[in-house]
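Removed from the display is one protein chain of the complex; every other protein chain stays in position.
Take a look at chain A:
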Amino acid sequence: MGNRGRQANSKQRDPAPLNDATIARITGVPVGGNKDAKPKGKRQLARDNKKAKVDAANGKNGGRQQQQNAARKVEAASEAEEEDDVDELAPPTKKSKAANGAAAASSKPSKAQKAAKGKAPAFVKADEKMVEEEEGSDSDGWVDADDVHSEDADMWDAAELDSDDNDGMLDDEFDDLADDSDAESAAGKAMEMEFGSDSEDGEEGEEMEVERQARELDEQAEEDAQMAQEEMQTNIAQRERFTLPSGQEVDREAQLTEDVSLVQTRIQEIMRVLNNFTELREPERSRSEYVEQLIKDLANYYGYNEYLLEKLFHLFPAAEAIEFFEANEVPRPIVIRTNTLKTRRRDLAQALINRGVNLEAVGKWSKVGLQIFDSSVPIGATPEYLAGHYMLQAASSFLPVMSLAPQEHERILDMCAAPGGKTTYIAALLKNTGCLFANDANKDRLKALIANCHRLGVKNTVVSHHDGREFPHVIGGFDRVLLDAPCSGTGVISKDPSVKINKSEEDFRLLTHIQKELILAAIDSVDANSKTGGYIVYSTCSVTVEENEEVVEYALKKRPNVKLVSSGLDFGREGFTRYRGKAFHPTMSHSRRYYPHTQNMDGFYVAKLKKTSNKFPGKAAEVAAGTPDQETAAAPAGEKAKAKQTKVQAAGETQAFGFDEAEDETYIKHAEFKRLKSKGILLHPRTPEAVAKKSTTKPVLSAAEREAQMIAEKQQKRSESKAAKKAALNRLKGGEEIEVDVGDAADTSAKKPDAVAPSPAAAATPAAARTPKGKAATASVTSVSQTPKGIKSPASGGAASANGKRKRGGK
């Protein structure tokens, strides 16, 4: 490249073709009256090209002349291009400009470069426009390059020289030029001014010309840069008018075409607006409308149902939310956990590498994890896998067990253990000592759990099939409990995309209810006085706040004897202490959240709780003072084991001080009354109050004495004849319901001819004999004092005899 003095430092662009105005100046031919000629527009160029073709066909121009024409046209074209770009800010170009603008928004200098480079493509375009003989156009370029690159020769010089030869030709051209330049003079005043000043200044000396050209070139470059700047500004100003489509518009669009790219564009546009809301918003639209539309679009684009997407969207700032959704489309890396009961990580890694597996340690945070990049053999079927040397387990599943940190010889409970990744990890950490209870509510998944336990050589496990809420009723008093609660699975969408569409509000309600019950059961199953333990770890593979922080908050409220402690995991985001108006306990920041887009592992939540005491106010009854008489397996369960069964007794024990005798008297009496009634011994009067009242008036037999008396009389009654008894029962019904005066009873029995025909006397005597039983007094007294409640009773008594016989025996 030729050095051009002050431009030597910067890399030289492709040389700009000559401007027509410049040519005019060089040649001294005024261009249609105004020396500051406008460069040709595209249309004019096209006409020129046609003319050149025609001329060429006519043989007017020689090869060289054609080349010069070409050069001039190219230059004009490139200038025109720039002008056009600036002038025609009509909407049609807006879209292309939008594309440019997007790129330009990133860096202004690039736009300037683009402007500069624009000349090069314009160059090429002009060539294409020119003549079909491609060689010619190429050679044009070559020729021009030659002209430019040579030390002394300039394109302008050459043009000048040649132009002298072809004045006539040029004149025609310039006449045409002049006509059109007039038309275009209206636009691009700036250029005119420039050229005007230049043309006024310069003399016609060659050196000055060259210098001037050079200067003009520089100024032009600056112009272009500035133009580009303005362009970008105007572009932005134009693009600002992103109109948020109304709901109806969107629906209409959706019905017509489900254009994914349209949705994506809209998402990006809304994101842009939200990032710079004050400037880019539409004044009459609120932020929530933008957000609402964004949520709809995201749900459409990623395939979620809107309820779930809104829930997940509000967990993050907007840009991060999109990252989260993107990350959910991509699977997480495969990770395996070395089974330290059977092998070591480096031995396993070696063995697998020999089989052709590409792997690496999963990170500094784990000593047993290996990440698989690719493998020529199926990872789940290698002989090492079958021998139980490793387990396929997601990286996030390591975390709750690492947080739990079980020690050897401890008693651990895993409440929702299937399919057994965490259980076997716990067993490996325990080194097969202690005792591990693995429980799950789903029988089919338990098979997998059992198989995994056996495959990995776990020996200290008891697998049970209970609902987790039944603990600690089944067995309690554990040192540590791991609760990996059943959850909505919003953290593992990349594994199971069906979560996107089948989770609804109802699901969340049910799940959180179960989770809350489970966490309380887990807390109650732990022995706070254990020497090494007393910890509960609650974890879910979900990222929603309802299933994580809210459940832990519930546990903290309901069980004042637990507190959150540091989870022991040194990475991951802290749990929320506040979320959309809900405030949680400040220690909630000890819990940890994991996301697919930040830690590259499944969405997860881990919280570690420590139980400080086995009692808490309001649940004193739960504290049984121990059951020393029970030497069974429940013994280690200690305080909790038979809690429910001994609740009442325990309540009695702990509150053994002070019975309120007076208060209890009525209850005791009533209970006694009921007991006797169930035996068939009805007291008269019936209610205890009446009895008490009555007892003040008459001497009362003690219950036992009364009972004995009644029994004796019952037996006496039975000894009588059965027929008479049957009839007597009919009377008795009458006698039972009413307080019968013996005399009256005899009268009444005499009054009723048919019903009570058989042996009124017999009836009377049993009645007389029976009535005393109903009364709490001496026989004679009662027989006299009893009065029938109603004469009609014997008639009804017959009907009621069946009942009476059953309930009221011998009256």
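The rule is short, and it goes like this: contacts are C-beta pairs under 8 Å (C-beta built on N, C-alpha and C of every residue); 3 or more make two chains touch, one makes a residue touch a chain; residues count from 1.
Everything below uses one rule, namely that contacts and distances are computed from a predicted model.
For the omitted chain of this complex, the UniProt record lists the protein as "60S ribosome subunit biogenesis protein NIP7", which is one of "Dynein light chain roadblock-type 1", "60S ribosome subunit biogenesis protein NIP7", "SRP54-type proteins GTP-binding domain-containing protein" or "DNA polymerase epsilon subunit 4".
The chain that is not drawn here is touched, among residues A:R25, A:K422 or A:R455, by A:R455.
Contact with the chain that does not appear here is found for just one residue of A:E209, A:D297, A:E384 or A:D527, A:E384. Contact with the chain that does not appear here is found for just one residue of A:R285, A:H314 or A:H466, A:H466.
Across A:A16, A:I334 or A:I475, the single residue that touches the chain missing here is A:I475.
Although one chain is not drawn, the whole complex shows that of A:A24, A:V357 or A:L446 it is A:L446 that touches it. Think of the hidden chain as still there; on chain A it touches residues 351, 380-381, 383-384, 386-389, 411, 435, 437, 446-448, 450-451, 453-455, 457, 459-466, 474-475, 632-634, 636-637, 641.
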